[in-house]
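Data block below; observations after.
Heads up, one of the protein chains got dropped from this complex, but the rest are sitting where they should.
Labels for the chains are A, B and C, by order of writing; each one numbers its residues from 1.
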């Protein structure tokens, strides 16, 4: 009989608590063995949801107690590095919520440290790669069957955002997903970023100037635009249209119960990422658990992918604030991450 | 320069007035030269819409005055025969609103009279044959490309009906359209009719027992069902699904302006036959006018088709009232109507 | 820490092996502890997929060894009763693949035995109840929001069937799903069954006369038809249109990657129940495991539901072979199964 993977979850806020429930109730082959959270109340509440788990004040304590086989990091990005470093030193597999770290310099430090190990140990939590539709689109692009890819036209629309959402978060918290998934789809890194400002949504929080349109050029010449729109009121929508030489493909359209009422045909669409990506969140962790249990290489986004995203975010913020076309540094993917 | 076809419109009620406007303002190559209507007020109002037309109290008068090249009959069905007979005797082309006549015996008398002429002179006003989607479906069936046709599953849904709409009209006024268009699609006459009663719609007028489901067997074995549903409130919908040996096809779905609002994707659907079949009504008359002007054979439903529909309606009413499977007499199509 | 539910899987054929993989790799909170299978080779192969499981020649042996907390039966229907009886006597929770038993008399014997326990112990494997779209449709019907339900128009289409598929299996193996899910959707038992024969598909195996159209009347007056079509070549499709007094709803349409190629817009549709219902199969077992682990009442189809399906199948086969409208016996749901 196999033994379940013992995961230490670091951070027991909203996202951490959600991952604890997921692992405890839906993921096969893993248990939450440790909750690392300085807030004692949160730690206790989270541990109650994960029977058999222990609470620790730091990841170092959990490692010292030999309580974890793997680490899932769900704290805000600025706290990632101090958790990643001891975990890497203990040679533990890590699933780190996005972003890897909040800037490219710290991401680079992580890369250097990780490359002292025998192989990549970090997966970054860009769960779109585990969505069936994104996977089908990537397969289609890779097949070459509709000709070469020429453009990707992405929309990323949220019904609303809290007041704490800042202008920079349009890039660092939202477009960050496209900075990961677009190169994964198109097989080429981001070369430059530019931001355009359409008419402002009068329903946005007063401190936001949005929607914005983020234009990217990939190194292979593919043009990408991302309509980033966080006060659309009507629903949650993440869709991509791929323009090929001989055809088009689109993902992210509504599906499900169709109704005819009052002279209209309609289909319920999503109103939150929670329903849109629920299976992708589960699949992301299940496949990571399986890879760790099997000893096989992780197939999700690794630390190098996280570093490339940090570079693109830095260019994106510059474009957001200073205008113009901002280049993204070209880097060679180390063989370690091939 | 060609001379416009001079059409005498018989009956200036709702349908007649609509045809007068259509011919006068939208149909090329024809004018309304005569309005035949015993009600003097209606006749005057209709004539005012058709500059240059004359009012007549009877079709015989209009013919005697040499005022018409062709006749369009838009009176209720029970008044059709007395107009058709003198028009046929005058060898005039006739476009007769459905039904040809209200029963098969009178339809048969019309057929016999018409066959004394050199070729068919009557087209019956089943305008669905002129709808682009029905034509595309018929072409697909005829192509044999998706294999043999096995079933046709039709829906015919109206938002509501006036109090004057009777139980028999479910067959004689509504399903009558499917009795024409189904054999035209499937290339085989109706062999039997049966009626099933689902749960009654509590929003129907008190004297109606509907919706009904009309089941037909065609002579070639194809099964057809028609959901006849006249109090659906939500819209007007005429759709058909064709079940082939190797695939399916469907017509009658909504198209047009798509909207995402309030967590739903929706498309406006029709709420009346007026918008759904507007181009078909125009095409029906335009093609009849062209055929008459060119001297070519009419390609719309002819009197024999009208007679077959009358037979099917008689069986349909028997099935509606007495239950069971009611056979429709098999008849051979005369060479005259080939 | 909770202990995983120890499930004994009876039958290690195709379906049994699939369930063993599912429980071992995807279902949280349960393990396969025993494989009951007389064929020693199959038993060994299956046990290899479930680390820690033991092989038994009979369910009685597994129970005697105290090796199981619950039983999942995946043998052909005619072998169900001899497994259910000792399992019920041992007061074990049972998830029994459909059908409960192959006829209503044996189903009734199971009901009588089960009612000697404190509450229902059997869930029947009709997994459609766990499909998101069916659940959304059921919620809509229950809401009363679009008015009363008047008709359910179901299609059940398979690309092809093996030569071993018999004429009676159209009812007992295929329509059996609608016999369960339709009363669950509409809140009313099947009152009568009738079968119509459209034109035969020339691509069907020579011994089959299909497609067929199965008409049902429910006790509340709702009309249901099921197009049962097992040689459609083009794909696998299970769809339902619900006709309400004020609107329509439909489930089972394609979703996913949309493409424009060669003058056509297209979406990949399913070609097998394996992909169409994969999440429902998982959900069915996960929710059963959760209910058993929590000690709560199972919410899937119980033995009484299985008995009602057996009655409907018997009427369906009579209608298939003898024609006409065959009544389904009306029975009162025992309070035990409320």
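By definition in this document, a contact is a pair of C-beta atoms (placed from the backbone, for glycine too) under 8 Å apart; a residue touches a chain by one contact, two chains touch by 3 or more.
Every value quoted in this text rests on a predicted model; they were computed, and no experiment measured them.
Contact with the omitted chain, checked across B:44, B:117, B:136 or B:274, is made by B:136.
Set against the missing chain, the residues A:66, A:139 or A:245 yield one that touches it, A:245.
When the missing chain is restored to the complex, the residue among A:115, A:166, A:233 or A:331 that touches it is A:233.
Of the options C:41, C:162 or C:263, the residue whose C-beta touches the omitted chain is C:263. If you put the missing chain back, the residues of chain A touching it would be 146-151, 153, 196-203, 211, 213, 215, 220-223, 225, 227, 229, 231-234, 237, 243, 245-248. Against the chain not displayed here, chain C makes contact via residues 234-235, 237, 253-254, 260-271. One chain of the complex is left out; on chain B, the residues touching it are 1-2, 24-29, 31, 51-52, 132-133, 136-137, 140, 146, 246-251, 253, 255-262, 268, 279, 286, 290.
Rule of thumb we're sticking to: only the chains that are shown with their structure count from here on.
Between chain A and chain C, the least number of touching-chain steps is 1. Chain A and chain C have CA centres that are 38 Å apart.
Inter-chain spacing, taken between the CA centroids of chain B and chain C, is 45 Å. Note: centroid distance chain A to chain B, computed from Cα atoms, is 59 Å.
Of all residues in chain B, those that touch two or more other chains are 234, 237.
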